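As you look at this complex, bear in mind that one protein chain is not there, while each of the others sits in place.
The block that comes next holds subunit A.
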């Protein structure tokens, strides 16, 4: 049986080659048989026909352009064919109009997530990302998805969240949606439903998948979604029907439909956090001011977040301005006793260090830790009673210096890179800028207007130079546009007329 099929295939191949040879021969005979002028004209006519056909194909792709990308996502990309996805995404012209190269990268990165991690393919894709000199949003999203594929969830979260800061005029919706899909899936898998509700219905970024998750979570939590009411049973069912992965998400649908629908937003009382019991009770050391201050200090230190930048920690919820003042006062009361004790010990141990010197070092260490606590609890500098308590003044000074140094170093770094034309790989550029912006915004939040006035001139000079470099030399309009808008907002906040005028011009500039 198989031999017959093979024979038939061979015959078919021969027949095909014969037909091709006949067509070629007919074309050659026709071209050679006629006069040279007609031959040239015929060749030109074929060429024009080919160009016209190509044009029609491109026009057709543009016409149905919106469909190509979703079709690719459900077929080639979903099959995990990384290289095929990379090349076939060229057909999705309409979805990646301003970032064609980015479209190829995102398609390949998404395909990589659809299959077991392949280090060789990941390296190949990384090479493609690095070869792409322009940092379009596609490159950034592909880098984030690649980090996710390698198991670096924290890095992926950081990079993909940077997509929000990209200029929407230069950010293909497909890239923003891919980033948002991953961020919502990540939040849902961690049980961070507030993020799911917030991101799930973001205009321009939401997909059927994120919408269903956000609506189901909102219904179960009894909350309204941003810009839409709590979903009905029918609405939930339709959302589920439109979403991918229906089988996996069915239990969530059942749970959501069982939850009562909240028609009016009622703010439920915040759940009482489980309080950590202090290891050492400060009240037990009320008779010893030094031990009392240390016990209070230890109570708050024990509540510090375990991972950097962790938000909403118990420390943030419990360490209020009043508590911080209480801690500073406890230290203030402890110092005279500590000095007396220190003098006695200096005499017994016969040290060369004088009691005052030793105590000064300890005061500085306490101030550093108080500043660290205030920063972790997001307590503004103004909450320190600097006029009354020297310890508070020292801590405020430490915190202020720490915030100032952080922003100044970051700003200097941007300036140095601009001056040296030192370019970062795609995604790293966006990440570096977002990190600097967060650092500045933290300094402004904690330091208030005095720090904002102090920092703005240098930040304006360096960031403006950096944004102009990105705009003029690197044509990174998607990154630099939001920077100009951010600078304008800052200039308006500090009332810098000259900077306002300059940034209005920059914001108005069009490619």
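As a convention for this text, a contact is a pair of C-beta atoms (placed from the backbone, for glycine too) under 8 Å apart; a residue touches a chain by one contact, two chains touch by 3 or more; residues count from 1.
The definition used in the following text is that contacts and distances are computed from a predicted model.
Per the UniProt record, the chain missing from the shown structure is "J domain-containing protein", taken from the list "ABC-type spermidine/putrescine transport system, permease component I", "Branched-chain amino acid ABC transporter ATP-binding protein", "Solute:sodium symporter small subunit" or "J domain-containing protein". When the full complex is taken into account, the listed residue touching the unshown chain is A:349, out of A:119, A:263, A:283 or A:349. Screening A:39, A:302, A:432 or A:468 for touch with the missing chain picks out A:302. Only one of the listed residues, A:209, A:384, A:436 or A:466, touches the absent chain: A:209. Among the residues A:127, A:204, A:361 or A:495, only A:361 touches the chain that is left out of the figure. One chain of the complex is left out; on subunit A, the residues touching it are 78, 113-117, 148-149, 151-153, 156, 181-182, 184-186, 188-191, 193, 209, 213, 216-217, 220-221, 243-245, 248-249, 252, 255-256, 268, 271, 274, 276-277, 279-280, 285, 288, 290-291, 294-295, 297-298, 301-302, 304-310, 338, 341-342, 345-346, 349-353, 358, 361-362, 365, 372, 375-376.
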